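The block underneath contains the structure these notes are about, expressed in structure tokens.
Only a single protein chain was left out; the remaining protein chains are all shown in position.
Let's look at chain A:
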Amino acid sequence: MERNPMRRQLASMRKSLFDQGYLDEQFMELEQLLDDANPNFVEEVVTLYYRDSARLILNLDRALERRPLDFSKLDGLMHQFKGSSSSIGAKKVKAESTLFREYCKSGNAEGCMRTFQQLKKEYATLRKKLETYFQLARQIGPMESANRPK
């Protein structure tokens, strides 16, 4: 069957996302919630995450342009970003957001800005990888993409 190499590729992609620390076990929790009624549940949540993140990144960019920086507001925004990243298992993004919040608490403007740039990079990388992953999953077919090697 043609699908076998694709399935293997998907499994390998998935494994490397975990091995390289882009995703943590929370992503597996989402996968557990897949069922016949919602075979695309994980992708739906991740799509919501992109939308939500886009909004937060925009707001953070704007807030970081203000002088002086409003650390409380920045922290509040990043709290949201951290929360949603945590909920989908976006491990590296979550780590950067934690670091950002620490810089907010200590009022370190440079630290905030540097970390935010890094966070955006991590987010972009993750998004690209996940988009590729789900694209392949869709090609294989919804039922089979629900079958994850555990």
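We adopt the following convention: contacts are C-beta pairs under 8 Å (C-beta built on N, C-alpha and C of every residue); 3 or more make two chains touch, one makes a residue touch a chain; residues count from 1.
Everything below uses one rule, namely that contacts and distances are computed from a predicted model.
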item: Listed names "Aspartoacylase", "1-aminocyclopropane-1-carboxylate synthase", "GPI-anchor transamidase" or "Response regulatory domain-containing protein", with the criterion being the UniProt name of the chain not displayed; value: "Response regulatory domain-containing protein"
item: Residues in chain A touching the chain absent from view; value: 25-26, 29-30, 32-36, 38, 41, 44-45, 48-49, 52, 79-80, 82-84, 86-88, 143, 146-147
